[in-house]
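Apart from one protein chain that is not included, each protein chain of the complex appears where it belongs.
Presenting chain A:
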Amino acid sequence: MNHLLSVKDLEVSFYKESKEIRAVKGVNFHIEEGEIYGIVGESGSGKSVATKSILRLGPDNCKIKNGEILFEGDNILEKNNRELRKIRGNEISIIFQDSLTSLNPVYTIGDKLVELIRRNQKISKSDAKKRAIELLDIVGIADSKSHLKSYPHELSGGMRQRVMIAMAISSNPKIIIADEPTTALDVTIQKQILYLLKDLQKKLHTSIILITHDLGVVAQMCSRIAVMCAGYIVEEGTTEDIFYHPSHPYTKALIASVPKAGRTLERFIEKTITEEENENLCPFFSRCSYAIEKCRLALPDNYLENDKHSVRCYVRGEKLGE
């Protein structure tokens, strides 16, 4: 088992007024060195929670109940805060969706970068400043020297996201978690940021975990994809497998709901909040049009379509077409 990062049986719950809400219900995945791994799913499917748990960044009422997260062989969940700090931002870093709220408005870009660099590496302030300028150059911010003195609100959304990326790569991390990095951006800017991420991945040989709900983004960026639905990974496989041979009805429905010229949009059944769902059944059961009697009884196991393609469904694969 020589995966860079592997997540095993991860279960995360939120506690609210003594009620338990299970956000992630036993998730397994692993990241290889230098690959871009995509996680897609609707909002509320647990994709952000699962990846934030890798760095134990959940809020106070969030608890990792079960599972292990092995990073280079060590279990992150067993580390204390001090050891964890060495990993956060250093070995594994994260880019958030909303760059305006995730950058502190009272610090300049330069302050922030220098602080970050000096925390992870023992170098002088002026060296750290030089490194900061270098980083801004890498992420394509022109006139990087003068931008060190800018505050986050003075920059555009695309530039702020570049600063976030500069911060994320400051200590040459092995893994970057990108949590919806382009959702808040315009299409033209989105393309530039994705170019940048892909380029960095090639040059620095970093692995990227890309969380998004935009299927266009994963199709273009990722080598492998996991589809999440209500806390479970319902399907996992290579990009080609997922897009050309989707096996789970949920994946099929997701792909069909992408607008495309000359094709009518598929109707997608909306999830209702009020409906009490049986926790122990397939998460897509109440919306699935292929559901059989067996689905009513128990949660399906993971089946392997091929050695890289697994799916959690009784009625799977080619049978869906009939």
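The working rule: contacts are C-beta pairs under 8 Å (C-beta built on N, C-alpha and C of every residue); 3 or more make two chains touch, one makes a residue touch a chain; residues count from 1.
Everything below uses one rule, namely that contacts and distances are computed from a predicted model.
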Name the absent chain by its UniProt protein name; which of "ABC transporter ATP-binding protein", "Cytochrome c biogenesis protein ResB", "GvpL/GvpF family gas vesicle protein" or "Energy-coupling factor transport system substrate-specific component" is it? "ABC transporter ATP-binding protein"
Candidates A:32, A:115, A:214 or A:305 - the one touching the absent chain: A:214
Missing-chain contact, candidates A:14, A:107, A:243 or A:285, resolves to A:243
Kindly note down the residues of chain A that lie in touch with the hidden chain. 42-43, 140, 142-143, 157, 159, 186-192, 194-196, 198-199, 213-217, 219-221, 239-240, 243-244, 253-255, 257-261, 265-268, 270-274
